[in-house]
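The complex appears here without one of its protein chains, the remainder shown in place.
Moving on to chain A:
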């Protein structure tokens, strides 16, 4: 289904915030004064992204890599109506979708579901990232006082209460949420003000609450001051299996996760053959020993280019502690034909062995439901569901499309679920 290969993460240089404060230096004309007094909006700069000025058909895109991508869609994908090669660019979305105009007109489902609107969003977001406009929204905030609470209800409230740059357009949101989706998805599940509540109001099961309560006990040591001696003096470990795009995120993006839990220190372990990308060689490299990158004294990023079951069998991470360790697997594809095999044997056995909470995300609802169904099919008796598949509040808002089938639009981390190897009570009643 999906191309489960590496997804490149766009990098931007972080510019100082003042570099964009042009409005203050402009001489104010009389018109400007009147407009200001009336409270009208200032004239928009041509640099500002709008759906109109970011729209170009991908075939005639000003950016060469999007022209290349259009060509790749033409070679890889097939027309959904005629089954022939794709030779017609949808005039609304600007993306090659059908064999001919007739096929495009005949595709009732395409027009009824208004999929062209999502495809247009894919188009304009990709052009916006390549437009060369200033990206002040990538200037992330630092830590904040403990009296300033973070609200995890949705992206807008999170960004507002963390004092991010004011992201007024969907373009800025798309660019930032794609990056922040990984750390903040982890943070939102573990946080004391998590948007996911207990069943039946929310998706968390009773077993899930047990696991999360254990993790929150570690995350908020100051609230457990009476029993502080029971918390072990080591950082909390977050294991990210099958890491691809997330392992390429720079340290300051992961630091946003630590800012949510200022009382705890973290080690983030990226595990998998594609977890270390060499920027000079421009490819994934295999390491003989794990590389540790220290962001600061509270956060370490550790890259292991082995499969998890090998590290698990070698007892590299032993002992696991459900109070201090948690697993996240972003878009694993347990059910996918190409790589499902790798996951479902030793790796899944090892994962369930640890008895730690495991959370996983999917590109679409079906993608995640299939993954969970496969796991439950094979290991149903050995696991507890911690969190029913549900829409991820902190998924990326940027729409993507699958080059193999341009009608398949998705978002990163769109849905989320959780499970864990069964823990048996010591006393049987």
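Rule of thumb we're sticking to: a residue touches a chain if its C-beta (ideal position, glycine included) is under 8 Å from a C-beta of that chain, and two chains touch if they have at least 3 such contacts; residues count from 1.
Here is the rule we use: contacts and distances are computed from a predicted model.
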Protein name, per the UniProt record, of whichever chain is missing from view ("Cytochrome c oxidase assembly factor 3", "RING-type domain-containing protein", "RecQ-mediated genome instability protein 1" or "GPI-anchor transamidase"): "Cytochrome c oxidase assembly factor 3"
Omitted-chain contact residue, chosen from A:48, A:85 or A:156: A:156
Contacting the left-out chain in the complete assembly, out of A:50, A:113 or A:166: A:166
Absent chain, residues of chain A that touch it: 21, 23-24, 36, 39-42, 153-154, 156-157, 159-161, 163-169
